[in-house]
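Removed from the display is one protein chain of the complex; every other protein chain stays in position.
First chain written, first letter: the chains are A, B, C and D, and each begins at residue 1.
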Amino acid sequence: MSQPIETEPQDGPVSATPLLRIDGLTLAFRGVRALSDVSFDVVPGSITAVIGPNGAGKTSLFNTVSGFYRPNSGQVYFKGQDITRLPTPQRAKMGLGRSFQNIALFRGMTVLDNIKLGRHAHLKSNVLDALFYMGRARREEAALRADIEERIIDFLEIDHIRHAPVSALSYGLQKRVEMARALAMQPEILMLDEPVAGMNREETEDMARFILDVREEWGITVLMVEHDMGMVMDLSDHVVVLNFGQVIAQGTPAMVQSDPEVIRAYLGSGDVGDLRRKLQAGAIAEGVV
Amino acid sequence: MTQPGTDHVLEVNNIEVIYNKVVQALRGLSLVVPRGQIVALLGSNGAGKSTTLKAISGLLALEDGELKSGSISFNGQSTARLAPQQLVRQGLSHVMEGRRIFEDLTVEENLVTASYALTGRGGVKPDFDLVYSYFPRLHERCKGLAGYLSGGEQQMLAIGRALLAQPQLILLDEPSLGLSPKLVEDIFTIIARINAERGVSMLLVEQNATLALAVAHSGYIMENGKIVIDGSAERLAGDPDVREFYLGVGGSGEARSFRDIKHYKRRKRWLS
Amino acid sequence: MDWAYLFEISLTGIASGGLYALAALAFVMVYKATRVVNIAIGEMLMVGAYLFFTFAVTFALPIWLAIPAAVLGAGLLGAVIERTMIRPLLGEPPISVFMVTVGLASVLVGLVEIIWTADQRRLPDFLPNTPVMVGDAFLAPKVFYGALIAVVLIAVVLLVFRFWRGGVALRATASDPAAAYSMGINVPRVFSLAWVVSAMLAAVSGIIVGSIGGISSSMGVFGLSVLVVVIVGGLDSVLGALVGGLLIGLVEALAGTYLGGEYKLLVTFIVLVIVLMIQPYGLFGTHEIERL
Amino acid sequence: MRIGTLKETYIADAALFDSRTQQTWLVLGAALLLLFPFMASDYWLYLACLVSINVASATGLNILTGYTGLVSLGQAAFMGLGAYTVAILEIRVGSPFLLNLLAGGFVAMAGGLVVGIPSLRVKGLYLAIATIAASFIAHFLFANTAFTGRTAGLTLPPASLFGVVLDTSFRLYWIIVPVTLLMLLGAANLFRTRVGRAFIAIRDRDISAEVLGIALLRYKLLSFGLSSFYAGVAGGLWAYFFRVVTPESFPLSMSIFFLAAIIVGGMGSILGGILGAIFMTMVPELLKLAVGLLPGGSELTVFLSPVRTVVFGLLIIGFLVFEPHGLAEVWRRIRRFFHLWPFRN
Partner (left out) sequence: QAGEDIVIGGSIPMTGVFAFAGVGINAGIADYVKIVNDGGGIKGRKLRYVPEDTGYKVDVSVAAFKKITSQNKVNLYYGDSTAFSRTINPELERTGNILMTGASFATELNDPVKYPNQFLVGPDYTEMFGILLRHIAKEKPGAKVAFVYSDSEFGRDPIDTSEALAKKLGLSVPVKIMTAPGSVDVSTEVIKLRRAAPDYTIFHGYILAPIPEFITQGKQMGMTSKWMGTFWTMDSSTVMKMGEAGDGFMGVMPYRYYYDTSAKAPMLDKIRQLHPDYQSTAYIQGFLAAMLFTEAAKRTLDAGKELNGKNFKAALNSIKDFDTGGLIGVPITIKGNSIPVGRVYKADMKAQKMVAASDWIAL
């Protein structure tokens, strides 16, 4: 698709301990090996991309990190701590924020409530506070509302829809709300699963700008899965390539992009040109697939 | 319209669609698909592309949508009185957004469901081998549950199902969604092949404009429920706005980097 | 331990379970095609029995005519139910459709009371009445022949699902009606078909059950046991209906005999809870695929 | 949109009754509730108390089913737990009235927690049926232990508060209605906070809720617990109101009644629970009234009960087919019509 772009390879921020360390992760579903012995590090302050063919195990990797799947073996370290056995909700509290490949917004709530929900793990009020709605619950809600309105909603330019029910939003806006909710989780690492799938070039550019800003202005580390190579190659500092659950390559975008294995398994020729014309000219033989 | 006078397999005339009796999604949209051609339908999120396809295939009612006015004709015959399954049986297949395969059926059973489209076509037999020849991968997984296929395989299955119905026209809604670059290439190659080899017409909704314009003969661009530009694929690919907003080509004619995106944007000319 | 007694009781229990299985089959038909948990299954069974009563007693038709007439009448009712209350809810969440059937149960009970009053009635005997002996064990003839009919019908349905592509169409419709439409499947027809066949099966089951226990407007409580059966067997499994039916029949018989009548329901519900804790989708139910 | 208030803080924006219109209605409503007992006959007071008890229980079920998406057919059984607790305490211990009510709530809550345990594994309608199982087990216990008086049940003396014996609908009204109002306020508050949001998230998509930091089991249990606490307190009030508690007092059909009430009223809406419970409790009475007014009404009474059964079913079906959001939505539409009345500028 898009041509390699000459950008200076970014110097990854120098830091000794990785923010997130995946160490020998293996995950199998009734025979299907979704991940086998996957290891890589995510450096604080970086934008790291995980790419790979469909079914390579990228989403499964995210799910394992965020606790939805339990790995068969291997460890996940976050901020130096082994979180492999940590209950799912506590990981969110530690600062793992994420969005979902197949939009997982809560359709019965407004945009604002969806975003508020992201903060859940950081709030303290309990049922009794909630039932009486005095003191802590009241203060907390007010502070939350202020923070979300003034920082996140403004930042992502979604103030016009904040009272709309999410079910009435178009796909692109829903993706944006997903990102807002992930940001409300006050993450130290933001995991985005295909943030620009189904968006056209213009919308993709908007999203790319938000991702860059999240890193630059908020200092949040980003780990993303994405099939839009143009964006991945332009934004990321580090790219990990998975195939059949295994890491087949990792490194700077430029390195990965020229790796023949990656090209064969994932990128393809990158040269669609004028398919129709070629076909008519008989340039594409049967059975290339 | 493109090439007036040619035989149009599909004509959509000035349609308006309303969801839930309040949300107006289409406002007087018209388009045609000439027989044997691929027509691309581009547009931003929420423009109403999927709605257009659903209006054509008659699936609107299932989502509380309603065709308020306008007309649609398939093979010169109005679709207004036809139930969705009748349309399919007459040769109009719709590959829906998000693949919509039957997750708890096997791959093979998914294809069997598609054979219902051949009902009433005088003994036309479903050709499973044809599908497997285009998608050998499906053959390997034919006994497995479709719910566990990877995204690309599911998309193949969705197109395979449509193919099995031996249609004259396929409505394709974002076939590249969530697929790896290589698979996207593969899928589009197959789309182009199916069109070229079997003469199936297609109406293709796609966000990846580069690819869509590479396979299509002609295209439409829609915004807010209306068509804003149309023309041959070559013409659209040359349009400066299309280049900027859909193809990501900067003013200099060079592909723009995502790192250099500005915080303000130029307005699209067709919006003014 | 009196083994002969145990054998006799178990035999009767399993045979009675056959009747559960038949009603459960009616339930599963609807669930398989439309994903509707039809809590009104007991009431549909009751209506079938009342129709039979009307044809056989009020109109004094011969039995061989009254049965098909009642079954057809029930089929018609199934079609009406599907058309007026189920199809409009296509695409609504499962709870809504479930609640519609709750309403339906109430409507059917009310209608039966208006038309036939709430009095208990007896159905004419039409099953052979010479006792069936299995070794020394006695088996009530009605129960035996009822179970026989049930097993035959279930076998037929199993075969149909095995060899007819309509079975696939049914499941496809259940899994995603919109997509099924776009495959060329006549979704409304599948919906009607499922409800009509289900209502007819329920009627057969109702006629047998009613001829054993008599009929009344509270006959619908039979549906409660059927519900237990389908949950234990798995909502969408024909085989589950059969196995669940026989199992629950056996459990009820044993509990009733060795613990006392008040334990019948209790024990079956405990069995239900245990099965669910081990197998959340019943013994043979399809697991929902949950992916993020 | 709204006039009369300029919201300067987010706190004000999050208030339950934020416009002057709403506050006016609130005052009017309160006045009506205060005056009602002095104007109504014993029959209407009886209905008011019954409605109030049903509102409390329906609201509890709404928390569980409407907001958290866990369908329960055990609400009546939880009411039974509350009622039996209250009866036993009143008869054997003689502890103070309000304490007994609370105890009834907590015992029911404990029952709810036990029933809620499978909810992590067992989903959807499988769970609903499992709750039927729970309610049968409860019924069995009520009907077969000496402690609960077996099938005959328990008869309890009237409650007394500050020396006043609460033995008439008039006197009980002053307890039942305020307790219900308190519970309603609590429920409304709940959905302004993280707890309520977590419930809704679980309803909409539980697996992703967990990844967002919501401890699923904890919140599902919490919802079961709260809902059955509401049922327990309602059951306690019920016990004081009818003063006879038997196993047959809380049949499965009562659980279905509450489900029907929140459907007709509007699932996942506090107002819906209220309207639904009022409406469904009053329907049989209104029907009777209507039949009485009809010419030849006396002959029709022969059909009254089955007609009531049919109407009950038709209401459920009708609302689901034609007005899935229930009376609450109808009410919103009416309100939109009158908009700011009586403060139209």
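FYI, a residue touches a chain if its C-beta (ideal position, glycine included) is under 8 Å from a C-beta of that chain, and two chains touch if they have at least 3 such contacts.
Everything numeric in this text was worked out from a predicted model, so none of it was measured.
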Practice problem: From the touch rule at the top of the page, work out which displayed chains the omitted chain touches. | Solution: C, D
Quiz item: Touching the left-out chain: which of C:72, C:90, C:212 or C:239?
Solution: C:212
Exercise. Determine which one of C:9, C:183 or C:292 touches the chain that has been left out.
Key: C:9
Quiz prompt | Residues from chain D at the interface with the omitted partner, ascending | solution = 41-44, 46-47, 50, 150-153, 155, 158, 167-169, 242-244, 246, 248-249, 284-285, 288, 301-306, 308-309
Practice problem: Quickly run down the residues of chain C that touch the omitted chain. | Solution: 5, 8-9, 12-13, 15-16, 19, 113, 117-122, 129-131, 138-141, 143, 209-210, 212-219, 221-222, 252-253, 256-257, 260-262, 264-265
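Heads up, the rule we're going with is that only the chains that are shown with their structure count from here on.
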Practice problem: Look at the interfaces B-C and A-C and say which one is made up of more C-beta pairs in contact. | Solution: B-C
Quiz prompt | Farthest chain (mean CA position) relative to chain A | solution = C
Quiz item: So, what's the distance in Å between the C-alpha centres of chain C and chain A?
Solution: 48
Quiz item: Counting in whole Å, what is the centre-to-centre distance of chain C and chain D, each centre being its mean C-alpha position?
Solution: 33
Exercise. Going through chain C residue by residue, note those that touch at least 2 other chains and give them in order.
Key: 291-292
Self-check item: Sequence positions of chain A contacting 2 or more other chains
Solution: 63, 68, 100-101, 104
Practice problem: Examine which chains touch each other and state the graph shape they make (line, ring, star, complete, other). | Solution: other
Quiz item: What is the complete set of touching chain pairs?
Solution: A-B, A-C, A-D, B-C, C-D
Exercise. Name, in rising order, each residue of chain D that touches chain A in their complex.
Key: 9-11, 13-14, 186-187, 189-190, 192-198, 200-201, 203-205, 207-216, 222, 226, 268
Quiz prompt | Complex interface listing, chain C residues touching chain A | solution = 291-292
Exercise. Using the touch definition up top, name the residues of chain B that touch chain A in the complex.
Key: 23, 38, 42-46, 134-136, 148-153, 174, 177-186, 188-190, 192-193, 195-196, 207-211, 214-217, 233, 245-248, 255-259, 261, 263, 265
